[in-house]
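What follows is subunit A.
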Amino acid sequence: MNEILVQILIIVGVLLGTVTIAAGLIYVERKMLAVWQQRSGPNRVGPFGIFQVLADMVKIFFKEDWIPPFVDKKVFIIAPTIIMLSILMSFSIVPFAPGIVIADLNIGLLFFLAMSSLGAYTIVLAGWASNNKYSLLGGMRGAAQMISYEVFMGLSLMGVVIQVGSFNMTDIVNAQKGLWFVVPQFVGFIIFLIAGVAETHRLPFDLPEAESELIAGFHSEYSGMKFGMFFVGEYLGITLVSCMITILFFGGWLGPSFLPPIVWFLIKMFAFILFFVLLRAALARPRYDQLMSFGWKLLLPLALLNVLITGAVVLSNA
Partner candidate 1 sequence: MLSNVRTLWMVFLKMFKKKVTIQYPEKKAYLPPRWRGRIILSRDPDHNERCVACYLCAAACPVDCISLQATEDENGRRYPEFFRINFSRCIFCGLCEDACPTYAIQLTPDFEMGEYNRQNLVYEKEDLLIDGMGKYHGYSFYQQAGVAVGVKPKGGGEKEDPPVDVRTLLP
Partner candidate 2 sequence: MAKVIIDNVEYEVPDGKNMLEVCLSLGMDLTYFCWHPAMHSVGACRQCAVIQYRDENDTRGKIVMSCMVDAVNGTRISLQDQKGKDFRAGNIESLMLNHPHDCPVCDEGGECHLQDMTVMSGHNYRRYRFNKRTHVNQDLGPFVYHEMNRCIQCYRCVRFYNDYAGGKDFGVFASSGRVYFGRSESGTLENEFSGNLVEICPTGVFTDKTLRKHYTRKWDLTSAPSICHQCSVGCNTLASERYGGLRRILSRYNGDVNGYFLCDRGRFGYEYVNDDKRLTKVAQKATSDTDAFASVKNLVGSKPRMIGIGSPRASLESNFMLKQLVGEENFYQGIPQHEAQLAETAFNLLRTVGVKTPSLSEIETYDAVLVLGEDVTNTAPMIALALRQAAKNQPREEAYKLKIQKWNDAAIREVVQDRTGPFYTATPCSTKLDEIATQKFTGDTNHLLALSDKIIAAIAGSQGGNDNTDAYANDVAKALLSCKKPLVVSGTGMMSKEILLAAAGIARALKVSGKEAGLTFAVPEVNSMGLALIGGKYWDEAVARVQSEKDTIAIVMETNLAYRFGKKNAESFLKNCKQVVMIDSLENETTAFADFILPAGTFAESTGTVINNEGRAQRFYEVFVPKNEIRSSWAWIDQLTHSKESARHFDTIVEEMIAHYPILEKIRDLAPDANSRIGTQKIPRETHRYSGRTAMNANISVHEPKPPLDEDSPLTYTMEGYHGKAPSKAIPYFWSPGWNSLQSINKYQIEVGGPLHGGNPGIRLIEAGDNTGGDLKNTGSNKTNNGTFEVLPSHHIFGGDELSAKSAPLATRIPDTTVSISSSALQRSGIEGAESLSINYDGEAHSFKIKIDNSLPDNVLMLPKGFNETKGLLFPFFTEISKG
């Protein structure tokens, strides 16, 4: 009975926590972008503008939720919910601290990969349902980009899996007690980082919504809370990828014991979230063909090589 209660508490906690963080990122991102661009950022609503999040939320909730007459209505409504669902599902396998995990699956990593693949649907469906050429272009770009980078993302993680010998997330964290995987799996880390940015189609890889070319790409026709779902979905994605990097390469909750494990986890996670924001502040968007050739011609061989070498080393050690 008690266990079930705890489990429910964890589920509710993770759900609220992640969504709150994602919403909070609206403020964090705007503020940090400003800081890196020598501006003030939001500073009108509340002290240091921290209620900007609330203002934005209120605004987005009360905006007219317009469904254009020419769209495929059902798909148009379903599309934004998929990204929210698939990413929130992924959070169920994330161990935030020992015991704070919704479902400690033994194939946790595969579950994460599977769920993140579903994210491609949201873009394709949104692009298609909008019945608009820019949306369609955005959707097509998104599909190609996400499906391609999923390949390297999966492969880059295989090094970690080979070293640990398990897909279980808790096992992976525990395997890093001696040395964080970022050191032996440095190449895997870089590839995963880049692929993670591409998977969440964050800047500089935001080609599906490239506003200078495609207005807003796949979500051109969206407004109100449906747009808000994409928006929050994107921040959830960042949070998720940051969590995964923390777990897979930076030892998860592991850290000196003067702070509780969950805090360590959050510190590491926020560091990567900030890194994502820095990427946005600093880098320019590559051309679409550059993105694809970079993936297939550089990251793929590199990832394969990484798997090959890790496998060889593990094999020779055994």
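As a working rule, a residue touches a chain if its C-beta (ideal position, glycine included) is under 8 Å from a C-beta of that chain, and two chains touch if they have at least 3 such contacts; residues count from 1.
Picked so that all candidates are chains of the complex that A comes from, given by their letters.
All of these numbers come straight from a predicted model, not from anything done at the bench.
Visitor: Hey, among 1 or 2, which one's touching subunit A in this complex?
Guide: 1
Visitor: Which of the residues in subunit A end up touching candidate 1 in this complex?
Guide: Residues 35-40, 278-279, 281-283 of subunit A touch candidate 1 in their complex.
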